[in-house]
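Removed from the display is one protein chain of the complex; every other protein chain stays in position.
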Amino acid sequence: MSSDPKPNHAIDLDAIRARLAQPGGRRHWQSLEQLQDTKEFRNFLENEFPSNAEGADKERDVINRRDALKVMAASAAMAGLSACTKLPTEKIVPYVRAPEEIIPGKPLFYATSMALQGVATGLLVESHMGRPTKIEGNPDHPGSLGGTDVFLQASVLGLYDPDRSQTVVFEGRISSWQAFVAEMGNLQSQVAPKGTGVRILTETVTSPTLTAQIRKLLQQFPEAKWHQYEPCGGDNAREGARLAFDKPLNTVYRFDQAKVVVSLDSDFLVSGPGHVRYAREFASRRALEGPQSEMSRLYVVESMPTSTGAMADHRLPMRTSDIQLFALHLASAVGVSVSEPDMATPLLPPGQVPQPQRLSPTVENWLTAVARDLLSNRGKSLVVAGEGQPPVVHALAHAMNEALGNSGKTVYYTEPLEANPVNQTESLRDLVNDLNKGHVKLLVILGGNPVYDAPTDFGFGFALLKAKTRVHCGLYNDETAELCNWHVPAAHYLESWGDGRAYDGTIGIVQPLIAPIYDGHTLQEVAATLTGDSGKSAHDLLREYWQSQRPEKDRAFEAFWERSLHDGLMANTALPAISAQLHPVFEREFSSTAAAASPNELELVFRPDPTILDGRFANNGWLQETPKTVTRLTWDNAAMMSPVTAAQRGLASGDYVTLRSGGHELKAGVLLVPGHADNSVTLHVGYGRRRAGSVGTGPGFNAYFLRTSSAQWVASGLQIEKTGDTYFFASVQHQYTIDFEGHPAEEESVNAFRRDLVQVATLDEFRKDPNFAKAPETTESHGLSLYPDFKYTGYAWGMSIDLNRCVGCNACVVACQSENNIAVVGKDQVMRGRAMHWIRIDTYFDGGLETPEMYFEPLPCMQCENAPCEYVCPVGATTHSPEGLNDMTYNRCVGTRYCSNNCPYKVRRFNFYLYSDYKTPSLYGLRNPNVTVRSRGVMEKCTYCVQRINAAKIRSEEENRQVRDGEIVTACQQACPAEAIIFGDINDKKSRVSQLKAQSRDYVLLADLNTRPRTSYLARVRNPNPEIHE
Amino acid sequence: MDPEGSQNTGDSQRQDLLLEPGYTLATVTDKISSIVLTRGTTKGWMLGFGVSFALLMLFNAAVSYLLIRGVGIWGINIPVGWAFAIVNFVWWIGIGHAGTLISAILLLLHQKWRTSINRFAEAMTIFAVACAGMFPLLHMGRPWLFYYLLPYPNPMWMWPQFRSPLVWDVFAVSTYATVSVLFWFVGLIPDLATLRDRAKNRAAQIIYGFLAMGWRGSAVHWSRYETASLLLAGLATPLVVSVHTVVSFDFSIAIVPGWHSTIFPPYFVAGAIYSGFAMVLTLAIPIRKYYQLDDLITMRHLDTMAKVMLATGMIVAYGYMMETFMAFYSGSTYDRFMIMNRMAGPYRVIYWILIACNIAIPQVLWLKNVRRSPLGLFIISLVVNVGMWLERFVIIVVSLHREYLPSKWDMYYPTRWDWATFVGTIGLFLTLFYLFIRFVPMISIVEVRSLVHETEKEQGS
Partner (left out) sequence: MPQIFHHSTNFISRMSIYGAVLILGGLALALYEIALSPWYTDQNVSREQPVPFSHRHHAGELGIDCRYCHTSVEKSSFAGLPPTQTCMSCHSQIWTNAGMLEPVRASYRDDVSLSWTRVNALPDFVYFDHSIHVNKGIGCTTCHGPIADMPLTYRAASLYMSWCLNCHRQPAEFVRPKSEVFNPYYQPPSHDHPVTAEDGTSFVDQAALGSYLVKEYKIQSLQHCSTCHR
């Protein structure tokens, strides 16, 4: 009923005819309405999609039939009759012919991989009766090692997104794939033989198959051109390598080998190629067995605080545009022979008013200390440059690594991942020029959304219209599709056959978990229509390509193919390390380029958004609602700046301002971020979408309006002007945002440390007193409860979270949401303090607003021994299991919220409205069938993924054995790239979790309350350089 | 029995009477019963009733919308899981206590001054409990499953969890409601009989007759009547203390800083009686004026009630002091922060208004001529009503909004539906009360009759 739009929306006759013309009914019908894009349809979408659409959370006063029924049900129930509502009669529908591998009720796992900005990461996808429901990392894949990140975790929601484009569109009207193929046939013959005016625009392509196809095309049509563009791609790295080595190279870091790491504005732990792997490697050097063990040291220079910055032992906030100068100094300090850089521009310590002509002592001291540290760790150190830095900084980083003898040890180089490495900005510029000159007859856009995210000065939208035939293939009918004559819905990667290279070049296989839901087609298939082998399925294209490439033939190939599909990757296909010679004359290049903006000028820094990246995930409710690292902001981007900078300009969080830069302007809300560099404003791209879907259209401000090709990452000379209005952000944690009285509520962090919520020590302190984290109360608190202690004869589940490993990447948060069917509530509800995440990453700051240390603390349910929630529940909906879990029985809960009031950790979440989306049919497939979908008025919480625990116990019982250590993995643990979360049986003294809990760093939150949590933490240990005094 | 009475002279002595002289049994009966029978429906009554009924309809609207959409329509969130609903619950249930105290305890203590006020004090109790009783239901996420809180045989083999104070609430409140209603009704019977006998039209005769349950005023009836009231008084007396004690357990059982405190039971009970008497005055003074009952509800009554307020007010003040003292004396970070947050945090204004309303302003009751000025008393009683409501707000919301983990601190802002529900219950209360004063003798004829002798004696001496 709810899936049927009739009640909400009357459709015209054409619609019905069109619908009848289409095979397979309603799906097309809906999409047709989508194309009509009427007001009714918007409402319809809102009603259809209440938990995700922001608008749906505005209290709708209209009472529709569904609501009316609810009241009747309620009043009937009030009359005590609800005991007499019978279970509905269910139908049960078996297969006609059962597929052999499926056992009804048992999930299957398939290996595939997801390419993001060209870099593929291997995955294992859980499938229930043919429905992919959960993404896990592929332990065999070098880019994952079992870990994942927010984008990988949330991608499964993208598959079921009802807003995805659902039919081929020609000139705004429904068309068909057949029609499209035919049309491409004609065009082909028209442009033949030379293919004059044919242009292909792709995102970064590492897929050998697709590359081969495009190459084939280019052979057929010598005059055709292939352009690549990616708004947040690797141009600077590419150019940097070219600068240093004369050719573009792919840089592979080995953080597990590095004792000292210097990050020049690089957020390598959560972004860029291989970050999942890097997080694991980095964490492995931060883990401490005991006081004697060694740990690495991390220096970070950056403007906007990032995960990497938060993990730093020393973090130096510095304007992005000043960092290249810093790099020069550092380079010369570690013995790179650079001609003495121009010292006219001083480097400013954070929070100081600019005073010209002198290098600040603080930074001087800092720099020399870092240099000394690097020099004393030759071959064991590593300098990493961030994508936001100009090529020269990347080149310097390479030079430093050479000079420090790191090359081949902590870093090595391979041939580039992409088959055709180009400067994408220039590549797009060429395309735009050709378009404007009217040289382009046929433009085929394979993926990407350039109309939205191309540099403003290109005016891509207008240029695009100059092409005669414009074809767009993408997941959404987005801004670009709108301006194209043809739009072909792309298949989601979970529906596709394909391949792609990992950060080290290993070839990952993309194989479909499900047939295309919205009859999408892969890029390969679309490309095939041009190369004349249309009709070939993506699978054939892929297989044929590799058959032609691989040495193995016939049988051998079959075997190889089977294994590759099974593993999700082709063994030993990583690109070999190659020796790179530094460009002989590259010194001169520097001093010329080394010109920084004048000190007190305001710079505008562009960065990809931590949760929706360059905007491609804008319609993903999970990612929109994921609190961004450090700022804890949801559903928005913001003009982020340091409190000092804000104070100097009389700004405060929530001020709605006009940003003027490079002749363009944009209105945005201000957000103060402690630890942000002064005289610098960071703006995340990806928001302010105009045509993203019911979720992504609207929120935030479109930073691309200000982003020009000349200043893609940092623009100088930013003007800020108050509009006088206020903008309301939805932050899940209020510290340092402006509180209701108008001054920053530092209080929160202050209290957090007063309450020993985050236990920290330096390595030396830790060695002196290994037990620094232990609270005295924990020792003698037993038996203080009026109730007898529980006896745990069987298993006793517990969790240990290592604060030294956690990089605050949010992967656990999204993984939990995916595993446990957690609803999205929308900005309005988040603002009201009703976000539903079962695990949250508390973020605390220590030490002032200028250069605070930042601490992440993942917080799932503590599963207390003496649980305050249990004894206050009037109906026994939350109870203590014999294995020590605080069970939560949703169907028994009447929603008094007493348990939440009495939970000192506030880990319980309440369904204030009907948050779960019962109406959108496409989302049914997404749900984990082993977890109840909670209805309105019910309390919910983390139960250590009890569904996984039960499954493992049943398996072990049937095999007549004990559950093995590590057999049960909670969703958060499985997602964690840094292995910060370990779960297991604490009754088994040999289990990993027991051993971790036995460590001296082990502590629990609010120990003095005698709740005796099962979740405990390993205290954070920092490894500061004694030579640096802050 | 009356410490002041003896040395008072002339004028003031006249004021100290519980009943103006010159009344005979007949005139008393006439005066009181006439309000119901002969006076008819006045414009003033219609107006008042109309307004209250409008508010009652607002309440219906608010509740319907609540059932449609869920408790999300209120301002509550995580961490502030309880707010207006529970504040109102505690406030109303507290108000109820004065009635029971007056009718039960003062009856047992033979306090004659209770006679002319106990009837509508009891009525107030019942209506207040009616309002209070709504909230535990409404505040639930799934109110239609309220019966999970009742111990009844069921095919789930599940019982409520008896460790939870919310379950005790169910018993406390329901018992309280039952006993109050019985007590009130039993007391009514003779008067209903009187109305039955005096009623002119048949309908009234039948209805009152039906309610009077065949009362004929025989000696047997009277003796049973006496025993019954005494028994019920005996039953009700412990409730005065127990009910609000149980309510206070909802908080003191929990570990929330600002809730977890052994002082709660006594200080809640005192607070209850405090607010209860304030409410009695708030009602008594206008009625007394409007229906010219000054010589039945004399200055003496007002004065005594003011004194009770003063006394209980002081107990409440002591409660606040102890709370603050303990927070610092205990040395607990959390408690100290809780108090500081009340006094200087986001909601500090509310805290200081509360102190003003419940402690500062009522101090003027030390002055005799304030106690004896109806207007002054009326204002003060209103102030105290507000103060006691704010007290519950501070205890519940201000304690919850900044609890143990700073990462989960948040603010609570009431929505229009919060207000609608609150004002709505006031509508319900007043509606019932208007109906009561229109159709039932609001002062116990029987008991006032018994005063006639007394006053005659005193005049004689």
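Each chain gets a letter, A and B, in the order it is written, and its residues are counted from 1.
One rule holds for everything that comes next: contacts are C-beta pairs under 8 Å (C-beta built on N, C-alpha and C of every residue); 3 or more make two chains touch, one makes a residue touch a chain.
Being a predicted model, the structure only gives us computed values, none of them experimental.
Novice: If the hidden chain were put back, which of A:T89, A:Q178, A:S337 or A:S579 would touch it?
Specialist: A:T89
Novice: Among A:N930, A:T970 or A:S991, single out the residue that touches the unshown chain.
Specialist: A:N930
Novice: Can you work out which residue in A:T762, A:T879, A:S1000 or A:N1025 touches the chain that's missing from view?
Specialist: Reading the full complex, the residue touching the unseen chain is A:T879.
Novice: Check each of B:G48, B:G94, B:G209 or B:G345 against the chain that is not shown and name the one that touches it.
Specialist: B:G209
Novice: Over the whole complex, note the residues of chain A touching the chain we left out.
Specialist: Interface residues of chain A facing the absent chain: 80, 83-84, 86-87, 89-98, 103-106, 794, 879-882, 885, 887-892, 930-933, 943, 946-947, 950, 954, 957-958, 960.
Novice: Can you list, in ascending order, the chain B residues touching the missing chain?
Specialist: That gives, for chain B, the contact residues 153, 155-158, 196-197, 202, 205-206, 209-210, 213-214.
The working rule: only the chains that are shown with their structure count from here on.
Novice: Centroid from C-alpha atoms only, then distance chain A to chain B, rounded to Å. What do you get?
Specialist: The separation of the two C-alpha centroids amounts to 57 Å.
Novice: For the complex, which residues does chain A have touching chain B?
Specialist: 59, 61, 63, 67, 70-71, 73-78, 80, 82-83, 733-735, 739-741, 747-749, 751-752, 754-755, 757, 829, 832-834, 840, 842-844, 857, 859, 868, 871-876, 892-898, 900-902, 904-906, 908-914, 936-939, 1005-1006, 1009
Novice: Which part of chain B faces chain A closely enough to touch in the complex?
Specialist: 64-65, 67-73, 75-82, 139-149, 158-161, 163-167, 170, 250, 253-256, 333-334, 337, 346, 400, 403-411
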